[in-house]
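One protein chain omitted, others in place.
Should a chain be cited, it is by its letter among A and B, assigned in written order, with residues numbered from 1 in that chain.
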Amino acid sequence: MSSIYRFLIILLPLLVFIFYGKVLLTDRSDSSNYMQPKNLPQFELLDLNNQEIDIAAFDELSLLNVWASWCITCLVEHPYLTQLSEKEINLIGLNYKDSQENALKWLGKRGNPYTFSIFDPRGDLAFDLGVTGAPETFLILNQQVIGHIQGELNQEKWQSTFVPLIQAAKEASK
Amino acid sequence: MIGEIAHFLSIASVMILTLVLIINIIFSFSSGHSNQLILSYKLFNQACFLIFLSFGIYIYLAITDDFSISYIANHSNSQLPIFYKITSIWSAHEGSMFLWIVFLTLWSILFVNYLSFEHPLKKGTMLMLTLIILGFLLFLLVTSNPFERILPFGVIEGADINPVLQDPALAIHPPLLYLGYVGFVISFSFITAYLFSGNLSYPWEKDIKNWSFVAWIFLTVGITLGSWWAYYELGWGGYWFWDPVENVALMPWLAATAFMHSLFASSKSNVLKAWTLFLGILIFALSLFGAFIVRSGIIDSVHSFANDPQRGLYLLGFSGFITFISLGIFAYRLPSMQSSKLIVTGSKESFLSMNNILMLTAIFSIFLGVTYPLILESLNGEKVSIGSPYYNTIFSPLILLTSIFIMISVEALWQRGMQAKTLFFAVAPTFLLAALALYLIWYFVEIFSLLAYVGIYSGLLIIISYFLKAALTIKNNSYLNKGSFVAHIGLGLLFFSVSMNSILSYQKNINLFPGDQQFINESIEEFNFLDLQNIKASNHDIVLAKILILQNGNSIYLNPEKRKYFARGQITSETAIHATPLKDTYLTIGDQLENGSWTFSLQINYFVKWIWFSSALMVLGILMTIFKKKIR
Partner (left out) sequence: MKASILVCCAFLIASSMVFSDVVYKFENTIQEKRFYSLISEIRCPKCTSGSIASSDVPVSRDLKRRVYEQILSGSSDQEIKDYVTERFGASSDYKPAFEGANYFLWFGPFIFLGLLMLIFLLSRRL
């Protein structure tokens, strides 16, 4: 009987140490790779030019980028977003907790990579999407949210997080 | 230059400790070398003194604002009072690790020299301690060097430390906590030496009993101080958040409490020897695990120091190495430890055994709560958060069980079972009285919460059973262990106060203009916003609200503040508390709204003083136990 105890006394702590060692060594930053697709929340917002928004804009593969004129990191990702918008990706902005005036000024000054930007001064749509701050970016297809990146979007995150999701979506639609 | 001297002293200590190890390895294959032993002990003491000297110089460097040292530049500032210059040393990873090692060394040098030269376990204990100190010192110097310089000229002024850290209670919380944490290295090393020696009939419990009790006291005080600080400083009215870093301090505490109890069974009745030894090893192993969790950044916590996998791996590896030396020899010796005596069900030993089981379950629950999110995440990427709803639900029945067993154990005898009649008369009155008290509480309070009521009932069971026992003792003029009495009343009071606090306390969000007043409820008839002041202090701006509260006919003046510190632009809130034995009136300023009015958060927190008092009682009880023998 005691030999079982001796075995367990060594084995169980050993498993604990090995487990923690493994956790320490794995890079957990890209753990949010897969998410359950969820429907794009309904909203009644206008865009920055006070135009109504056609929800069909979210049928095709789109990026919804949360940005604001007060957001400093958004400046950092802006060049990359401009790059992306020049490819085939439909880039839509979500102007988050901002003033219309400041937002338009910002776009005028830095350049507007967005097809259009939803004006969300109270952050209602952002809240329903689970946004915790700016910048964040969502990957959308057929009016469903299939990907989410927090923090600034760059080549690395695009490659590791969104590209696989895009591939998977393309496979599924075949 | 002076920094280099301190640095060199630490390195020298490493070399000397290594020398101690080498000498003993070389000479361990032959026997009877008392010269080698004398030399080893001398070298050990010298190595310890070098560490003290090195740290002493480091304190000097901090006081004299040596901002060419990177750590001091990052965590201190010439405008800080001297007290906070010193305490800034342990405000972050490198410095606090240094302090940890200093205390490790302090306990070690005291205990090793306390053991007489002829003591059979002196050498083994010293060697184990040498190994542990060496490992941590190397960790410090290699991965977390507090002596690193900013070259070539240093900086002119240090960064201001987080204003939240400029607080006396928070400043002494780490030293006290560490003294407790590392104090159990003594039992760890001594037990390991004992197991290696093979002479299992040596009465080892005697030698480390009081050392363990003292370490337990430091750990209890350290944890309580952290809780107390969180309560009055953070402004949320909470005192325990089941944050991972709090949890890893609680686990060694539970193991230590179990260990202290198990020591009695082991030394008095020669049973549960293996369990007691295991617990003695477990405490420090859990402390090591705690240091790893806090300093590796593996778990998100507001407390955690560093986020460095390299450091984490070293700590994990070294902790594992040390733990497995002990566990290994423990497992090896286990067959020889079976005591011939079995435990009589219903005896005091039986209850001590049950106590071990319950404490271990509590430790397991916390460990599960800390580890489960990591397990789930590594299995399927799912993220889960575990907080007070989980721990409260799990601990509620455990506490009830514990209280019932404590209550019955008061009447238990050593090595003999209890008769059903004794059991019944011991237990029934307490159950009934506690139920009556609970009913009265419900009648007056009119609030119900299952988990809280379980907690209240548990506390009442313990308190009432011990008071009944005391009454009987006075009547029969028999023996009552006074230290145990005080400590357990403290525990019962803790369960009681925590639970009462959770159901009675409430919070109100108030909004009004300066000069206004408001009616709050039947006991808080008036909330007067007398005045708002703007004050400039040396390193911060203050917005001060002068409030007068009319509570149950009493006038209470409270002046909560909001501060903005220049150095980092940080905003902190200073809570205003009016404390009475029964409840605290607790006020913080919120924000100013667009219309110019201000919001306040008013909390009435009940039984808070009792929580701190119950901790003090537990410590007092242990102190009485330590000094009991001396009085005789």
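Heads up, the rule we're going with is that contacts are C-beta pairs under 8 Å (C-beta built on N, C-alpha and C of every residue); 3 or more make two chains touch, one makes a residue touch a chain.
Not measured: the values here are computed from a predicted model.
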Displayed chains contacted by the hidden chain, counting the whole assembly: A, B
Residue in contact with the excluded chain [from B:4, B:157 or B:382]: B:382
Identified contact with the non-displayed chain, of B:149, B:546 or B:564: B:564
Absent-chain contact - pick from B:201, B:534 or B:552: B:534
Residue among B:210, B:415 or B:511 that touches the chain left out of view: B:511
Option from B:202, B:236, B:324 or B:467 whose C-beta touches the chain left out: B:236
Absent-chain interface as seen on subunit A, which is shown: 1, 38, 97, 121-123, 127-133
Residues belonging to subunit B that touch the chain removed from view: 234, 236, 238, 241, 243-244, 271-272, 300-302, 304, 342-343, 345, 350, 353-354, 357-358, 360-361, 364-365, 368-369, 372-373, 376, 379, 382-390, 393-394, 397-398, 506-509, 511, 521, 532, 534, 541, 543, 562, 564, 569, 571, 591-594, 596, 599
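Note that in this section only the chains that are shown with their structure count from here on.
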Subunit A and subunit B: spacing of chain centres that average the CA atoms, whole Å: 40
Footprint of subunit A on subunit B - complex, ascending: 278, 285, 292, 296, 298, 309, 312-313, 316-317, 319-320, 323-324, 327-328, 330-332, 334-335, 338, 371, 374-375, 377-378, 381, 383
List of subunit A residues in touch with subunit B within their complex: 2-3, 5-7, 9-10, 13-14, 16-17, 19-26, 28, 31-34
